[in-house]
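Mind having a look at this structure? Questions to follow.
Every protein chain except one is present and positioned as in the full complex.
Here the chain labels run A and B in written order, and each chain numbers its own residues starting at 1.
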């Protein structure tokens, strides 16, 4: 019994000591934190970088609490930037201008400036991977022009521009690349990486200059860790098909035999197989795509209930997908010669020995790889109308 | 001998002698043949006591007799009509008192007493004692009656379905309530007297054949070890028989419901009834039995199972929620979803206190309000709760002293702690909340974990009458899980719960009693 009293006493004493000491450890009140919502990295005039942080201002939200939160155009964040040799250096300098401690845990967006990306990003990625606060799930972007400009924007629909960029990325219209993905790509066999490219839609007339909207304009292509160029959103679609990342697509085509008008389908279920093969010493990639979706709009006079015409529509969509893929291959594989399609990994997995031999001259092998496509489109449902709408019945082509 | 020592408020133990009673008479001796001597001795024992009445009269107008009783404990009307009147009437000669009792006195229970000690005992429970010239024994008459509370519904343990009666302060009523439920003669009720002055009757109640003999023996020895002035409530007994007096966790279950007590007795536990209090102690007790309500057995089993899970969850929450709030808000900001954090940081912007202080402030305020609510008279209680709700809710938030999320946390914690059907275990968790909160303020989630580990170590080593406190989870007894992890329907509860490794009366009912339409085919 006696020793139990002692133990209770000991624990109480320990608790007391803990409490006395805890002030100087890791306890940080939320009021002393500067929540970074986005960070932008640019090249400065000399060798270093310029880091900009978008920091959330709680007071701005607190002032009109109870009402609508923030609302369009109201400034919830402030942007602070500083120059430095690297991120760590720049952060320490920004910290001198911020009364609150920089907290990276909620930074979901990192924007790399175009010029900075051309110089090489590896050095700064190390900070993001090593520091325990920045999240591996944060989204990475490259911006056309200076990255800081994307942070200064006040998009009307979202609370702050970082939120906007994150949501755009999650829509998966372009690429969606997290920090982890980017780091894996940079360190992978392909030695190439791709990031979504941001551009700024200029504000409408009469709006504040800061009311521009960032949007995903294409894909930035990295070789080694340097930006070598970018491709358009159209080409990006081809890349998405090639890298099996296609999720939502809206394909609009004019069937060859149709007199006028376009049809649009919304494929939403894809089965994509990418099979690397070495046939007679020739390196090939067989891409088989099976996709299915609903008819969304039919501007032609074709009746989709007719199976022949339906097949013709499907063929047209297939051609469209094939065109996109070829466009992507042309730009990425033939022109840029950057393996953002991950062919190196594929061959490494399937043909480890052969890959081992070409490993060091992959740059030469990569552009010579043939890509064979095998695309099947299946239009599953016509939607709520059968025949084309609003044209006289006798003009509808039923056969 | 032992009882005699107690009677005079003294002990065999030497250090107890300094508090001996002055009126120490030769009570050990048997009653004398002379009724005058007997009466004088008793007068000496009960000196300076106005409430003890000595009534001398002549039986049949001849024989000297004295009736002694304590006012308020005996039924004076009965004494007048059924004892004094028939005895004081004239009647034929030669009848001994014994014959008189047989012929004249219509009282159901009359015991012969042979020592002073017996007399005192009989008097103290309200039985009038009759002395009679030329007889060396006194007679205790079963005319004890005193005012008692009616049987009422226990307020602290109310339920929606189930018997509405509760124990009362009168122990004979309580035993009757037990006996009314368990009619088998296997229900045993053993007496023990505790308290050298109060002479409180404590009863050990169990069902023979189900109870574990070792536990019963342990209960007997622990009760007999108690040397104390008085027992005013069963908690006196509880504190004297606990395994670990320093633990915040109660190792004895208390109830004021006869059905709860009988359920425990039928599970092989021992109920300890104490005179003067409706609260019955049940031993041995495990953590999980404390978290169960008797009503769990009265509602449909699916519902009871869900409610038990809910209760387990919220008991844990009542201990951890404020700590989690503190830990997450001061150490692990990244865990809060961004949009929620933005709102929370805005609402905490004007709060001047650190999160830990804020939480402590609110939790202490809540405890104060709760305690005040219990103590205050009913009419004032309502006012206090209104003021409390306004003060710790609306006003504090609007004044910017605490943040709105904190108020929500405190409210949930408060409500959660009342999910527990038993006050004493609920308060144990509530108290542990504070050290865990300090740990959370020092080390974040890690601190909470360390606190939990410490509590777990304590619980793992805690026993109630030799039974591991966490059984049947640790040590694991899969057969007993049916009444802990869930509330199995009665047709599945074929085996009795049991905590020791001893052989026991395993089956409580016939197997395969699952009801259904085609059972009889």
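FYI, a residue touches a chain if its C-beta (ideal position, glycine included) is under 8 Å from a C-beta of that chain, and two chains touch if they have at least 3 such contacts.
The rule is simple: contacts and distances are computed from a predicted model.
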Which of "Polar amino acid transport system ATP-binding protein", "Endospore germination permease", "Thiol reductant ABC exporter subunit CydC" or "Na(+)/H(+) antiporter subunit B" is the UniProt protein name of the chain not shown?
-> "Endospore germination permease"
Which residue, B:52, B:88, B:473 or B:492, contacts the hidden chain when the whole complex is considered?
-> B:473
In the whole complex, of A:26, A:257 or A:323, the residue touching the missing chain would be A:26
Residues of chain A in contact with the chain not shown = 3, 7, 10, 14, 18, 21, 24-26, 105, 132, 135-137, 178, 180, 184, 187-188, 345, 348-350, 352
Touching the unshown chain, chain B contributes residues 331-332, 334-335, 337, 443-446, 448-450, 452-454, 456-457, 460-461, 468, 470, 473-476, 501
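The definition used in the following text is that only the chains that are shown with their structure count from here on.
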Separation of mean Cα positions, chain B and chain A [Å, integer] | 66
Chain B partner contacts - residues on chain A that touch it in the complex | 1, 4-5, 8, 11, 15, 18-19, 21-22, 25-31, 33, 35, 37, 56, 58-59, 61-62, 65, 69, 103, 105-106, 108, 133, 135, 159
Touching chain A in the complex: which residues of chain B?
-> 244-246, 329-331, 333-334, 338, 341-351, 354-356, 435, 438-439, 441-444, 447, 454
